[in-house]
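Apart from one protein chain that is not included, each protein chain of the complex appears where it belongs.
== chain A ==
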Amino acid sequence: MDFYLGLLQIIGVHTLLGLSAYVVLLTGQVSMAQAGFYAIGAYVAAMCTAMFGFHILPAILVAGFLTAAVACVVGFPALRVKGLMLVVATLAFGEMVRLFFFNFTWQVERGGELIGPNGAEGFRAIRFFPENGWEIWHVTGFIWIVVAVVMGALWWIDNTRAGAVLRAVGHDETAAQSIGLNLTAVKVGAMTLGGMIAGMGGGIYAHTVTHIEHLVFGVLLATFAIAYPILGGLGSVFGTLIAVIFIQGFLVEGLRFLGDWRSLLFGALIVLAMNFRPTGLLGERMPRIFKRRTGEKLELKEAE
């Protein structure tokens, strides 16, 4: 049972990571910086609880807002470039963050032991959950409440003008500019929101594993982050969720009997998906069942 709850936790935090890339991808930007944001969130939230005794909730909020601020600052120069150049620029940023935490040491003494990030050693003993008597299913429940809140918020945004504007910019930047949209503001806004979600996801992640180190937040994680919304499709937030369940639940865990050979399947799957479902598993449109029904007698009205 614990195995499945643990798997649910992984799926939960990866959904947050995937959603952070989803928001940015809506504006047509492929960002490899999400693993970097996730790392910042993880270290900041862990420092808040383990070093300064915060409760987990404010710790995650602090991590989210701080990462959002970093994403906003990074967004201005990074989003001036497009396409492959953006991939390279954001990749470089992600590696910068990783190498920062590779070198970063700042420990304080708490309860007779040194706690805090310790360079290449990583950050050990992030024990908020066990210290406060949270059972594994408490943690799992907590994660999924956060995931539900974030998904709900993004679902809401998708139905507002802000969501339509993100998609408009993603479809045609020249046209978006011609109708009076400030591209920089829209893209940086999406990057900031994405950074916030990744920061919160990272903050939760750090507490579920209790030990984080720079190696985790490398290119592979960034690839996963962007693969989720691409595989799931940009129709709605559920595409990303389904892609995470498919990759983490089925490919990574379900096929464990294949050993490391299953990594090959991952690559093959991406190639297949891009050929057969170029707009993602759930496609580019919102699923019909979720759409509000609009007036029936449209034809009559026009005939007048």
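Annotations for the structure displayed:
In this section, a residue touches a chain if its C-beta (ideal position, glycine included) is under 8 Å from a C-beta of that chain, and two chains touch if they have at least 3 such contacts; residues count from 1.
As a convention for this text, contacts and distances are computed from a predicted model.
Within the choices "ANTAR domain-containing protein", "Amino acid/amide ABC transporter ATP-binding protein 1, HAAT family", "Glycine dehydrogenase (decarboxylating)" or "Biopolymer transport protein ExbD", the name that UniProt assigns to the complex's undisplayed chain is "Amino acid/amide ABC transporter ATP-binding protein 1, HAAT family". Only one of A:55, A:80 or A:171 touches the absent chain when the whole complex is considered: A:171. Listed by residue number, the positions of chain A touching the unshown chain are 156-157, 159-162, 164-165, 167-168, 170-172, 174-183, 284-285, 292, 294, 298-299, 301-302.
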